[in-house]
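In this view, the complex is presented without one of its protein chains, the others remaining in place.
Going by the order they are written in, the chains are A, B and C; count residues from 1 in each one.
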Amino acid sequence: MMYQIKDLQLSLPDMTRKPLLGAAPRIEILRGLTFDVPQGAVLGIVGGSGSGKSTLGRAMLRLLEPTGGSITFNGQDITHLAEDDLRPMRAQMQMIFQDPMSSLNPRRRVGGIIAGPLHVQGHEGIGAKVLEALDMVGLPRSFANRYPHELSGGQRQRVGIARAIALRPEFILADEIVSGLDVSSQAQVLNLLQELVRELGLTLAFISHDMSVIRRLCDRTLVLYRGEIVEQGPTAALFANPQAAYTRDLLDAIPLPDPDQVWA
Amino acid sequence: MRDARGDIKRPLGLRLWLSGGWLLLLALAALLAPWIAPQDPLAQDLFTSRLPPFWESGAEPGFWLGSDSLGRDVLSRIIHGARLALIVALVAGTLTCIIGTALGLIAGYYRGWPDRIISRFVDIWMAFPPVLFAILLIAVLGTGLTSIIIAIVVIDWTRFARVIRAEAMTQGAMDYVASAQVAGRKRMGTMLAEILPNVLPTVVALLTLEMGIAVIVEAILSFVNLSISTDSPTWGGMISEGRTSVHQAWWVLVFPLITLFFTVLSFSQLGEGLKDRFDPVLR
Amino acid sequence: MSAYLQIRNLCVTLKGGIPILRRVSLDVAAGQVHGLVGESGAGKSMIGKAVLGTLPRALQVTRGEIWLDGVDLLSLPARERQRRIGATAALIPQDPLTALNPVRRVGPQITRRLVDILGWSRSDAEARALHLLEEVQIPDPARVMRSYPHELSGGMRQRILIAAAFSAEPKLIIADEPTTALDVTVQKQILRLIADMQARHGTALLFVTHDLGVVSKVCDTLSVLYAGKVIEDARMRRFFTRPIHPYSRALLAATPSYEDPEGALTPVPQSVIEQVEREVQDHDRRAAP
Partner (left out) sequence: MTLLRSILMRLLSTAITLFGVAVIVFVVIRVVPGNPIAMMLPPGATEADIARLQAQYGFDKSIFGQFVIWLSGVLQGDFGTSISLRQPVSSLVLNRLPATLELSIVALLIAIAIGGTLALMGTLRRDSRAEGAIDISAGMALSIPDFLWGLVLILLFGVLWPVFHISGRISPALDIDFTTNFYLFEALLRLRLDVLGDLIGHMFMPALALAIPLSAIIAQLLKQSLKETMHLDYVTLSRTHGYGETHVITRDALPNAILPTLTLVGVQFTFLIGGTVIIERLFSYEGLGNMAIDAVINRDLPLIQGIVILFALIFTLVNFAVDMLYVVLNPRLRHA
């Protein structure tokens, strides 16, 4: 198992309701999640706004520290590991962010952005690895000299992917990475991701609010609703025979590009 | 905000050329003062007192911009005064910038207790009227170049700390910072390699602004006779003298004032110009 | 004159001459929903903005006619045009979070145009607003009228905006991506509400969206745009069963549908993009004097 997550809880202090003395009350974002991510799996995490899916992603990468439960990555408990101890493991777990405008440093060129993690993790032959990563995501090598704001939305998202795969991690978390894209760029990015998973043997967790995209890409799916897992299982089964009422609502609400769909 | 600024077509080049040109001229004047000043700036001669500038009747050759009530040449005093003004601008501006930026970055990026301490000091500092604070410090430290520089740094570091703290907080919330953490970068490394380049254009604009302010602070201190000893010419000292005799000899006030005005304006416009010109995101 | 809205040869350019809309023509009849589809930058929102007179300052209409309820808006002086638009058309905006003034209560935001622009009495306007809030299924409308926008959820605010849009019985409503900011379950409710209200009031509706799924649920006819040019005009059912233009076919092929997970998801092929680009250039050449 790549990830074993047991009874994961996470709450954040609500500073707007902090009393004069004493601690602020906490808002529970994740309320006890238990699931596994097997080696080589593509796991879809789906839910509406406020369901806690992004918080879950950031907890899995330990950008946030859980308040309860445990996260085991490759057999090691990382729930409360200090940042210094996490650092060497970071090479194995990477992330692609939702908004490439915010996740790509505007004052670095594309080449520098992709090289960043390689530098930090002490790789050698960085120049060659950067070009290789650009090749893999289908961007021309000349893009290494461009700034992020000179690229289109789909191209920026490819830079984000290139940065994540340059380290050749075992696990990648993709947080809503196609939600801001047009359908044609979305199709390109999804196809690219599918290809990379196959070629590099990646394990992928894919966060999305779009059931159609999840269906296309993921072999397992987990449905979140207000910080709880309401349903999880193989994607095909979950779509064919949804158990939870919320899953059924979600599926029913999707407008398919099909005039004959009964949308009652 | 960025988009709106990008839409406005500004004569970028002209602004940089004018402000840079004036400051260069001033720097040359300061460096070459003993050789290019037509008169000894300290030489007093009651026979040449209150001479008008060259185009008025009664002017004397060699006193191009006239002379003050003690017969000292206004132009020569302005040229010599540039030395002190520029030294204060460069040294005090740079020191203030380094200290204020460092504290602002730490407060804005690390948050927590460093932020609480630094912000508290900023609050206290903001409750002082700056000019009064400066005068008070000079009274304590005694007059002199070093005292002026120390006073400026002690008073104005908050200008950088406040602005840079806010910017660092905004930048710290961006995903590229989270991305650096995912890559395993240390916090100090992220601050220097990711955040600092993004606040640098603001730092540059603040730095040149601060240089202009340093010149003004020096002038204000000279104005209330608290700058450096009276035998070196300063623009503020000239303005102070000119203010009292403005009805008899307007030129004693006007020429140092114009010099000061353009210098302060050039410093601030230089910063804005550089910021717009060399920021890859704005272009 | 059957159509409430007729657009003829509408050209909009960026100052400096870069074309944004290239001779767009379309009709929307009473009781009909017309979809405007295209990828970002195709100019679909600009059509709605041109009709409502809210184009960004950098853009200008260079030629064409916009007939709204029998009057060519572009032939009217600016002040009168804006009044005319206010009396006959309405907008359902994209983002319910920024579409209500945060410092004013909800009620006056619905009623004030009825009073200020259309000369209703205050009590009539309030009665009308209450009635419409009930019609869009808002519980306790009297209380909602007195609330500030931040006290209401996104879905609730979008309902209020729909009610406000219908308040003056407009001939035409332009809905600009009205559900993009909402969760999919809320989107369904809102889309249904818009469709119901539109049918009940017999309004013409111009529906701007990037989502072909949404189009298939609410539109009767649609125009596909690319680079400010209408690539294909179609009735809705015909478009989804027999799209004519290769670009339309490519867009459909790129849209994921969970019913056919194994079918390949095809990005718009380069050859199609080249073809459309050629067509746009030919179009410009023919249009040039």
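Operating definition for what follows: a residue touches a chain if its C-beta (ideal position, glycine included) is under 8 Å from a C-beta of that chain, and two chains touch if they have at least 3 such contacts.
Note that the structure is predicted; figures quoted are calculated from it, not measured.
> One chain is left out of this view; which of B:Ala59, B:Ile98, B:Ile135 or B:Ile150 touches it in the full complex?
B:Ile135
> Thinking of the whole complex, not just what is shown, which of C:Pro93, C:Gly154 or C:Pro269 touches the missing chain?
C:Pro93
> May I ask you to list the residues on subunit C that touch the chain which is not drawn?
Contacting residues on subunit C, toward the hidden partner: 52-54, 57-58, 79, 82-87, 89-91, 93-95, 98-104, 109, 113, 116-117, 148, 150-151, 161, 164.
> What is the set of subunit B residues that contact the non-displayed chain in the whole complex?
1, 4, 7-10, 120-121, 123-124, 126-132, 135-137, 139-140, 142, 209, 212-213, 216, 219-220, 223-224, 239, 243, 246-247, 250, 253-254, 257, 260-261, 264-265, 267-269, 272
Here is the rule we go by: only the chains that are shown with their structure count from here on.
> Kindly work out which chain lies most centrally, taking the average of its C-alpha atoms as its position.
A
> Report the inter-chain centroid distance for subunit A and subunit C in whole angstrom, where each centroid is the mean of the CA atoms.
Roughly 33 Å separates the two chain centres.
> Between subunit A and subunit B, what is the separation of their C-alpha centroids in Å?
48
> Please output the residues of subunit C touching subunit A within their complex, sorted ascending.
Answer in residue numbers: 39-40, 183-185, 187-188, 191, 210-217, 236-237, 240-241, 250-252, 254-259, 261, 265-268.
> Of all residues in subunit B, which touch subunit A in the complex?
Against subunit A, subunit B makes touches at 174-176, 178-187, 189, 193-194, 197-198, 200, 280-281.
> Okay, in this complex, where on subunit A does subunit C touch?
48-49, 153, 182-188, 190-191, 209-216, 236, 239, 249-259, 261, 263
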